[in-house]
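Here the complex is missing a single protein chain, while all its other protein chains stay put.
When the chains are written out, they are named A, B and C in that same order, and each has its own residue count from 1.
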Amino acid sequence: MTGEDNAAAALLSISGLTKRYGSTTVVDGLALDVAEGEFVSLLGPSGCGKTTTLQMIGGFVRPDGGRIRLGGRDLIATPTSKRGLGMVFQSYALFPHMTAAANVAYGLEVRRTPRGEIAGRVARALDLVGLSAYGDRYPRRMSGGQQQRVALARALVIEPRVLLLDEPLSNLDANLREEMQTELRRIQHRTGTTTVLVTHDQSEAMALSDRIVVMRGGRIEQADTPERVYGRPGNRFVAQFLGKTNLFAARIADGRVSLGDTGWQAPAGAPDGPVTLAVRPEKVRLSQTGLPGRVGERTFQGGRWLVEMDTAHGLVLMETPNYGPPPPREGETVRIGWQDGDLHLLFEGAPA
Amino acid sequence: MTRFLRRLDPAPLLLSLPAGLILGLFLLLPLLATALLSFRSYSLYTGIEPVLELGNYLEIFGDGYFLEIFLRTARIAALATLLTILIGAPEAIILMRMRAPWRGLFLLVALGPLLISVVSRTLGWALLLGSTGVVNTALMAAGLIAEPIRFMYTEWGVTVALAHVLLPFMIISVMTVLQRLDPQVENASHALGAGGVTTFRRVILPQLLPGIFAGSIIVFAMAASAFATPQIIGGRRLKVVATLIYDEYLFSLNWPLGAALALLLFAIVIVVAVGFNRLAESRFARMYG
Amino acid sequence: MSRRNGPWALIFHTLFVVFMLAPILVVCVIAFTPEGYLSMPTDGLSLRWFRALWNNPDFVSSFRVSLALGAASASAAAAVSIPAAIAITRCDFPGRGAFLALCMSPLMVPSIVLGVAFLRFFSQIGLSGTLVGLTLSHVILIVPYVLRTIMNSLGSLDAALNNASASLGAARWHTFRRITLPLILPGVASGWILAFITSFDEVTMTIFLAAPETTTLPVRLMLYIEDSIDPLVAAVSTVLIVMALAVMILIDRLFGLDRILTGAPDRDGKP
């Protein structure tokens, strides 16, 4: 019942949310608070329950248990149409028989907003997404990016208390996607709308969110700011799901972590036994004294190099900016190292 | 010339030859002959006379008898179309919302009758709704009606039986459109605050219209030229154009008049279908252009 | 449609199912009456009308005529439609649009108009009442159905397959026989079945063309009904209905009924 106080402070408060299909539990006792104005991403592989969670918030799927509250009001008992949430669908779900402006106006008309007011608000919404000139276009005659913007304008014009985004950028090509990320961030900052985004794209989640909620198997693995989720992953799953990472099987004994001949002071209270060490590739550097390794494949990626190195502790990936001298050639033997602070301990068995 | 011929690929010509020949010889030619026949004159004792005159058409247009039958045919076809819309469109939506295995099962119920002979299906209606049919007997036994409800030989009887026979076409037509719809669109409408009724009226129905239009064209054309159902249910008391043509050809033997009636029926079906199509195109073109 | 059907929808649906099935079921039930007239069987079911049907040489021979006519016209229609479909989908030639329109035009002509047109035409060229004449008329009626299904399956073929075969040195005929034909065979088969059913059930046009010896089953039934409606016609109809059901199940197993009937390109409805 400690969550009750937090829930009062949060705008959207979810607790114990559960959904089962037959014998599979898709969402398993999920609890999450979203503060006013916050941009939260639900991130995870497909089947992790993130979309189902969003659909339960939106009211398209009925939960089997738990509660969802919006500003203290019980949402589950409220029909979709009365929830007052804005939603952008993966397929945009624009009404094909209405122009862009009519699509945007729809939610206002349904709310019986006075006619005179509708026109102005629609114009402003279209302007916000940069589509002022496209109001009388039908969706079929618009590009994917434009349709995406119309969907966003349509969801925002009703001034929702929470904006739900269901993989909104997944149908766009790579360049457009980056452009839209910036755009989305800009619009969210301008309107200050509390937003919940569902995505399986980690870079999208990191670029947009105030907070990332990493999910797996219907549960939350970690929820924190992008920097912290990336920089201090709570477990191996999170470490591997967000970006690339090097994992080493190490042991803790007598208050020390040891990997081969190297050793570090173990955190206080860490139990003896096997432990996984994680270090991000970009933290790996060539060093005079570190771990010896033989250079394998080098991959040039424009802004950076990826270098594989064969070491006594397995394959190590090093990422180095395309700056200064090129990385060592294949077959060379070098030494690599990292700063102790860039190393994380993950306490759950040996790395796979 | 030779260069042109060399550049012309003979393959498509050869490939399309068999179908082209059969259809050209055995479809266009008989239809042209029928058109010609409609300008002939006829009497029982002289037979068909090789004249070219407008007599049959003048007779048809100048006689209230024919006008009445044409109007009745149009009325029945229009009502049957309306019935198929009222029943078929909602049912198509319901079918699409079903899950396996129900959807497959009821799809069989909805579309399967297409594979059953029209004669058998119409016979069913005659057995069901004749004055001693199942329905009338049950209603009378229950004391709900004193006299059997007239169904055979009535316009309503023909209309209902036709609607039953043609319903699958409407359902197919609407379902084809439904399959292309984005299911999220309905959710989007709800999310924007619209209730079930508003969503149906403003979002689902307008998107179904092209399907309903296409279905209506098919159903109307088939209902207007239907023969077996009006012949069985309507009998001779309630003639429609198709049964009239049948009578002219096989009983009165006035083939030229029958040919003129057939061509008029053909023309009406084409004009209505093309007209409807034009209307639909102009209405939906912007949406789906 | 992700939404579920509400109670009103289910009531409507139930009424719909009753509406669709009642006339069909009533035929099947009445066919089993032990009485000599039309009645719901009240005391026991009887096969007497099926025996009467089996012993009725007219219906039995009409059944044979219908089977032969359906098979012959469906095969002939497939034979002319395969090349036509290839020409239309794979070649660009002058008059292609007009040719397609010609092939599809029988759909636009009411059957009764076709019936009267063929009646006179066939009697003028000496084909009236013959099985050849009937087959020709049915081929014309069903070509659009067969052509459309074959064109659909050709359309879903990757045109690059042809180029691949050609690049491997195969002649056109060889490509057709080894690559195209095997791949469109399911389409041809479903078109054939659709055509067979259409031909088997055709009554409006055929009633003008059939001679006593070439009277098809639906025409025989229709003529019989014009004269009398008795349990025998219910028995005939029941046989037709059961056959249709068998074909339906067969089609559903082989191709998916909705796919054949709605022309949907894939079972899960993805375009």
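Rule of thumb we're sticking to: a residue touches a chain if its C-beta (ideal position, glycine included) is under 8 Å from a C-beta of that chain, and two chains touch if they have at least 3 such contacts.
Assume contacts and distances are computed from a predicted model.
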Chain excluded from display, named as in UniProt, from "ABC transporter substrate-binding protein", "Cytochrome o ubiquinol oxidase subunit 2", "Dihydroorotate dehydrogenase B (NAD(+)), electron transfer subunit" or "Nitrogen regulatory protein P-II": "ABC transporter substrate-binding protein"
Partners of the unshown chain among those that are drawn: B, C
Sole contact to the chain not displayed, among B:201, B:236 or B:278: B:236
Interface with the unshown chain - residue positions in chain C: 36-38, 119, 123, 126, 128-129, 211-213, 215, 223, 226-230
Missing-partner contacts on chain B, residue numbers: 43-45, 47, 63-65, 68-69, 130-132, 148, 150, 152-153, 235-237, 239, 247, 250-253
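Here is the rule we use: only the chains that are shown with their structure count from here on.
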Separation of chain C from chain B in steps, with touching chains one step apart: 1
CA centroid of chain B to CA centroid of chain C, Å: 17
Residue numbers of chain C (touch at least two other chains): 2
Residues within chain B bordering two or more other chains: 184, 187
Residue ranges of chain B touching chain C (in the complex, touch as defined): 9, 11-20, 22-24, 26-31, 33-34, 37, 87, 90-91, 93-94, 96-98, 104, 106-128, 130, 132-134, 161, 164, 167-168, 172, 175-176, 178-181, 183-184, 186-187, 221, 224-228, 231-232, 242, 245-246, 249-250, 255, 258-259, 262-263, 265-266, 269-270, 273
Of chain A, residues touching chain B in the complex: 58-60, 79-87, 89-91, 93-97, 106-107, 110-111, 138, 140-141, 151, 154-155, 158, 164
Of all residues in chain C, those that touch chain B in their complex: 1-5, 9-10, 12-13, 16-17, 19-27, 30, 38, 40, 79-81, 83-84, 86-88, 91-93, 96, 99, 102-103, 105-106, 108-114, 116-121, 124, 136-137, 139-140, 143, 147, 172, 197, 200-201, 203-204, 207-208, 217-218, 221-222, 225-226, 229, 233-234, 236-237, 240-241, 244-245, 247-248, 252, 257-258, 261-264, 269, 271
